[in-house]
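This structure is in C-alpha cells; I'll ask about it shortly.
Of the protein chains in this complex, all but one are displayed in their positions.
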Amino acid sequence: MLTLLILIPLAGSLVAAWLPRAWAVGFALATWFESLWVLQQFDLHTPGLQLLEYQPWLPQLGLNYSLGVDGLSLPLVLLTSTITLLVLWGAPLSIPPERRQLFNSLVLLATSGVMASLVAQNLLMFLLFYELELIPFYLLIAVWGGQRREYAAMKFLIYTAVSGILILGGFLALGGLSGSLNFDYAQIHPEHLSQRTQLLILTLLLVGFAIKIPLVPFHTWLPDAYVEAPAPVAILLGGVLAKLGTYGLVRFGLGLFPDTWHLISPGLAAVASLTIIFGALAAIAQKDIKRMVAYSSVGHMGYVLLGVAASTPLALVGAVAQMVSHGLVLAFLFYLVGVIEVKVGTRELDVLNGLLNPLRGLPLTSAMLIAGGMASAGIPGLVGFIPEFLIFQGSFSAFPIPTLLAVLGTGLTAVYFVILLNRTCFGKLDNHTSYYPAVTWQEHAPALVLTGLILWFGIQPSWLVSWSESTTAALIAAINL
Amino acid sequence: MNTTTLLSPSRHRFAEVVHRLEAGGAMLPDSPENLMQVVGIWKAYAVPMDFYWRDLLYIAERVFLDPLPFFKYFLPQEYLDLPNHYAGDTADLRVWRGPATAHPELLEFMRRGETTAMPRIFHHWWHDRINMEFAEECMRAMLWHRGLNAPLNKFDLYLDSPEYKANADRAIRAYFRGNPLMSSLYRAFPDLFLEQCRQASYYSNLGLFWEIMAPVFFEISDLYDEGKITTIPEAMNFVYNGIFAVASRPIYHHVYIKGECYEIIPKSCGFNWLHDAALPYVEAVFYRTSPFRGTKSYNAQAGEVPGDQKDFHYGVLYADKFPVGTAGIPPTLLMQDMYHFLPPYLRQFYLGRCRGEGDILNQLAISFQRSMYTVTSAVIQALRQVLYYPLDDPDPAHLKANRAFFESQLDRFCRPEYGMDKAARLAEIQTAAYR
Partner (left out) sequence: MDQLLIQTAWLIPLYALAGALLSVIWFPSITRRTGPRPSGYLNTLMTLVALVHSLLILPSVWQQPQFFDYPWLEVAGLRLALPLEVSTVTVSALVLINGLNLLAQVFAMGYLELDWGWARFFSVMALFEAGMSALVLCDSLFFSYMVLEILTLGTYLLIGFWFNQSLVVTGARDAFLTKRVGDLFLLMGVVALLPLAGTWNFHELATWAAGARVDPTVITLVGLALLAGPLGKCAQFPLHLWLDEAMEGPIPASILRNSVVVTTGTWVLVKMAPVLALSPVVQTATVAVGAATALGATLIAIAQIDAKRVLSYSVSAFMGLTLVAVGTGHPQTALLIVLTYALGMALLVMAVGAVIWNSITQDVTKLGGLWSRRPVSGLAFVVGALGLVALPPLGGFWSLGELVQSLWSSDPLVAALVVLVNGLTAFSLTRAFSLIFLGHPQQMTERSPEVHWPMAVPMLVGLGLVLHLPLVLQAAGWLPATLSLTPALALTGATGIGIAAGAWVFARPGAALPVRLGAVQAFFAYDLYSVKLYRLTVVAVVGIISRVVDWLDRNLVDALVNALGLFSIISGQGLRYTTNGRLGFYVLTIMGGLILLGLYLTWPLSGSLWAMAPWSPVPA
C-alpha cells in the first residue's frame, strides 16, 4: 500500500521525537521494507501507473488524495527509503546526542514528505508536500548546521519557496486554462492549449524546478546549504531532495507537454552542458572538500538534464538511472567527507594529508573515498558509468555538441577528484598533529553498504536501468507521436 | 655539575641536550615514562635480535654462496643452541645471567607464532615469522657505505686485500667442488663470487656484533625489572660500560664446508668489535642507511638522493615513524618483529593511548627511536671518553673540548642539506607528546 510509504515515516517522526534512536532506525527500516514490497508488487513491463489509490480530499479545490507509482518514481522511492535508513543509521557520527531525537524526527518527517511528493498523482498534492518539505529541511540546516547555518538555511528556504511559487503558478494556470477543476495528473490535458500558452506554463515550471535541481545560474543556494548542513542533512539534500527537481521536470515538463518539449529541449541541452562545465570548473577551484563535493553535485545534475532534454529512450533511461546513481554517490561522498571532518577536524584541502596511512590515517575511509571519487568521475565498473554512458550515447544523435561538452565535463570531474584524493588520501601525515581517533566499524557501516551498492550497480547495471525502461519508453513515444 | 659552573651556557640549538650530555646524561630526557619505553623496547628488540645474529652467522658460515638459498631463514637446531659468548655458564664474559642458547620467548614464537603450532614452512608462508630481511638490509647498509669509522675500521679495507682474495678463493673452490656449472661460472666471473663472499663476511660481522647486543639488552631489562635501573643515564651507562667491556672482541669470518672450517677472515687479523663492527654499524644503520623508497624519490633528476654517501641520513635517528606500516618503509619489518615480544607493561602502556592496538607499530617505532637515541648517546659518551676527557675533568680547556665534541655530534642533526635538520627527530623526542 503506497499510503504506508507516507504514513510509516510520518508516524515514525512522531514517535522518534520522544523515543530512543533505535525507534527512528526501526521506522526507517520499516519504510525501506515497504518500498521493497512496492518493488515486489511492481510490474516492470507495464509503462503506466500502478498500485493506485484514490480518495477525494478537497474536491472543491481539485485536491485529491491520489497515489500511484510508475517506472519514474519507483527508483526514487527506493533511493529515498535507502538513503533515509543510512542517514538515520549513521547520524550519531555527526549529530551530538542532545536533541538527536528531534533530528531523527525531522528526518523522518522530511522522508514522509518526499515520499508523498513522489507517489502523489495530483498536482496540488505534489506541491503541498513539495512545500511542506521545506520546514524540516530548514530546521535541519538551521539547528545542526555549521557557522553560517542561519544564512544558509534562510537562503535555502527562500530560493526553494520561490521555486514552489513558480510551480504553483504553473499548476494553477494548467488547471485553470485546461478548464478542469481536477488537478489529478490523469485529468490534465494541456495538449488542447495553444502552443504559446503551453510554452509559457512550461517555462514557469522549468524555472521552478531549475531552482530546485539546481541548474546554473540558480544554484548558488546549493553550496551554502550543502556545506553548512551537517553531513547527514547534506546527504538528504543532495541524495533525495534534489531529485524532486529532476523528477518534476520529467513528470510535469516532458510528461505533460510532449508537444512543446522539442521547442525548449535545445535550450535545455545548452543549459545542461553549461551546468556540467560550470559545476566542474567551480569545483576545481574549491579549497574545502565538502564544497567541492557540493559543486560536483551541480555538475552531475547537469547530466540528468542533458538526458531529459535529449528525450530519446536511451537518454531518458540514463537520466533516471543517473538520478539514482548520483543520489548514491553523493550520499557516499558526503558521508565520507563527514567522517573525515569529524575525525580530522578540518575539511581544508591544504591541511589534509596522508589519510591512506593504514595505521594512523583513515585507510578504509580513504579507500572508499577513492572509490566514490572514481564512481563520480564515471569510471566503469562503478555505478556512475553506465548512466552517464547511456545519456551520452542517447543524446549524441540529438545534441552532439552539448554531449561532447558533457564528456569533457567528466574529464574535469576527474581533475577535481584527483586533486581531492591526492591531497586528502595521498602524502604524509604530519608528525605534530596527526593523532586522529580511529573510525569504528559502526561508523564505517553506512559507507560500506553504499560501497556495496555502488559496486553492484556498476557490475550489474541492468538492475539500475530496468526499473524505468518501459515508463520512459512510453514517455518518449508520446513525444514522438 | 662542574661543567655548568666552569663554562658559560652553550648557545647550540640543542643547548639543553648539550648540557645534559655534559652532566653525564643522554640525548633523551630522563623520565620514568621514557625509561620504561626504552628498556621495554630493548627487551622486545633483543628477542628477534637473538634470531638475527644466529641466522646471520648461519648464512655467513653455512649457506655461504648457495645461489638458491630457499631455506636460509630456517635455522637448524645447531644454531639455535649455539652458545652466546656473553650469556650463560659458558660465557667468555657473562653479560646476561640468562641461558646461552636461543631465548625461550623466541623459541616459543618459532613454535606457535601468532597463529598456531604448525610445521615451520607454513609459518614461513603465512608470514608468521621473524623478518630476517631487515637484518640483511642492515648488513647491506654496512657493506655498501664506504669509509665508515675511517680510518680505524680496517675490516672493510681488508676485503680488498690479496690475502682476503686468496682465502675467499680457497673457500669458493671448496664450496663448489663437484658442481661443474657453478665452478665454471666461477672461472668465468670470479668477481661475481668474490663480491658475494664479501657480503657473507659482512653477514658474519653483523652477526658477531649483535651477538653481544642481545645479552646487553636482556640484562638491562632484567635489572629494570629488579628495580636496579631507575633512570635513563643508568641505562645508558650500562650500554656504555658494555661497550668498553667487549670492545676487543674479535670480528672474523669462518665458513664451514663439508665439515671443514675455512678461515676467510681469521681471528688473528685482529679486527675488533668496537672499531670494525660497532662504530661502523652505528654510522651505517643509525645515521645513514638508504632512503626509503616509500618516502624519497630515487629520480636522478629530482636530486633527492644525495650524491655522496656521507650525506645519507635515513637511519633510525632521522626516520619519520608515522608511515611505519605503509608501503616502502623497511623498518616496519623490525617493528613487526618487536611487536611479538613486547613486555606486558609496555603493551599495556601502548594500549592505553593513541589508537591502542591500532597504531601500536607506530607507537613502538617512536619508543624505538627514543631508545636508539639513548644507545647513540652511550656511543657518543664512549667516543668522548676515548678521544677527549672525563666529564669531571677540572680543566676548563678540556671541558671546552668536550663541549665542542658534543656540539659537533649534535650538529649532525642540524645540517640543512637535503632537509636533514627537519628529518632528525632529536627535537621531537624531547617531549612526551611525540608518540
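Note that the chains are named A and B in the order they appear, and that numbering of residues resets to 1 at the start of each chain.
By definition in this document, a residue touches a chain if its C-beta (ideal position, glycine included) is under 8 Å from a C-beta of that chain, and two chains touch if they have at least 3 such contacts.
These figures come from a predicted structure and were not determined experimentally.
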Which displayed chains the hidden chain touches across the whole complex: A, B
Residue of A:39, A:102, A:264 or A:284 in touch with the missing chain, whole complex considered: A:284
Touching residue (missing chain; options B:327, B:387, B:404 or B:432): B:327
Residue ranges of chain B at the interface with the undisplayed chain: 67-70, 113-115, 125-129, 131, 133-134, 137, 140, 143-144, 146, 188-192, 194-196, 198-199, 290-291, 293-302, 304-305, 307-309, 323, 325-330, 332-333, 336, 357
Contact footprint on chain A, counting only the chain that is left out: 1, 3, 52-55, 57-58, 63, 65-66, 68, 121, 128, 132, 135, 138-139, 142, 150-151, 154-155, 157-158, 161-162, 184, 186, 216-220, 223, 278, 281-286, 312-314, 316-317, 354, 356-359, 363-364, 370, 374, 377, 379-381, 385-386, 389-390, 392-394, 396-397, 400, 403-404, 407-408, 410-412, 414-415, 418-419, 422, 425-428, 461-462, 465-466, 469, 472-473
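Please note the rule applied: only the chains that are shown with their structure count from here on.
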Centroid distance [mean C-alpha coordinates] between chain B and chain A, Å: 59
Chain A-facing residues of chain B, complex: 295, 320, 322-326, 354-355, 358-359, 361-362, 428, 434-435
Residue ranges of chain A in contact with chain B within the complex: 354, 356-360, 428-429, 431, 434-435, 437-438
